[in-house]
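Here we show just some of the chains, and they stay where they sit in the whole.
Per-chain numbering from 1; labels A and B assigned in written order.
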Amino acid sequence: MIENRSYSRYRLEYKQRNGVTMTIKRIQTGPRMSQAVIHNKTVYLAGQVAPGASVAIQTREILTAIDALLAEAKTDKSRLLMATIWLTDMGTFAEMNGVWQSWVVPGETPARATVMSSHLASAEFKIEIAVVAAQP
Amino acid sequence: MIENRSYSRYRLEYKQRNGVTMTIKRIQTGPRMSQAVIHNKTVYLAGQVAPGASVAIQTREILTAIDALLAEAKTDKSRLLMATIWLTDMGTFAEMNGVWQSWVVPGETPARATVMSSHLASAEFKIEIAVVAAQP
C-alpha cells in the first residue's frame, strides 16, 4: 500500500517533469524573436548587443542584460554551457576578455567561440554575445 | 494488480521514451553533413542557403526549405528554439526581417542572432540560416 502510494506520487512527478521537459517557454517574445527560449532545461538566449563608447562598456552592458535574462529563465551565469561572441574588430579581443573574465564564475566557464562579424545589426555595435545555459 | 499492470506499462513507456531520447536520427545524410539531426527531442538543422536574385527571394526559399526539413523531423516553425542568420551585407537586414517576420508564428518566435559573413559557400548566396527546434 505504501509502495503503491509512493509509486503514484512518483508517476505524477514523472509526468510533471515530463510536462516541463517537453514544454517550450519563451521570454520577452517579440514579432521577430524572443530574448530567451527554454526547452528541456536548456536556455537559449538571443544574441545581445548594447550601445556604449567602447567594447569594454558594451561588453559590461551585454553581460548585465544576460544576467537579467538568465534570472528570468530561473538560472544564472554559473550554469552557462556555450557562448558565441562576435566582434566587429578582432583587435578588441583582449578588451572584451578583460570584462568577460571578471564576469564568469571561476571553475564554471562555458565552452566559447569568438569570431568576427565586420558589422552587427547597427553600426554602433562592436560586440554581440549569444549564450546557451542550463536550468538547475 | 491493476497498479502492477499500470506500472509495467509505465515502465515500458519509460524505456521507450528513454530509447527515443538517447537515439540520434539523421535526415538527408550526405558525405559532408546531414540536413537535420535529432537528439533528445532537439532538432539541429544545417545552415540553409538558396539561389535567388535578392535577399528577400533567397530568404523565402530558405524558409520554405526549413519548413520541409522541420516537417521531416516531425515538428514545425511554431517550435523553433534558436536561429542564427548570416548576411553577406548588413544593409539587407531590413529586407531579410520583412520576410522573416511574415514567416515566424506570432508569439512563438525563437531566440535569434543575426551577424555578418562577408562570403558564404558560393558567391551567389546572400544569406544563410541555421535553426534549432524542438520536437513536440
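The working rule: a contact is a pair of C-beta atoms (placed from the backbone, for glycine too) under 8 Å apart; a residue touches a chain by one contact, two chains touch by 3 or more.
Just so you know, these numbers come straight off a predicted model, no measurement behind them.
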Next on the checklist: Total copies in the full assembly, please; the file places 2 of them.
Outcome noted: 3
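Just so it is clear, only the chains that are shown with their structure count from here on.
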Checklist entry - What is the distance in Å between the mean C-alpha positions of subunit A and subunit B? => result 19
Checklist entry - For subunit A, which residues are in contact with subunit B within the complex? => result 4, 7, 11, 14, 21-22, 24, 26, 29-37, 39-40, 42, 44-47, 84, 86, 117-121, 128, 130, 132
Item to check | Complex contacts: residues of subunit B adjacent to subunit A | outcome: 3, 7, 10, 14, 40-42, 79-84, 90, 93, 97, 100-101, 104, 106-118, 132, 134, 136
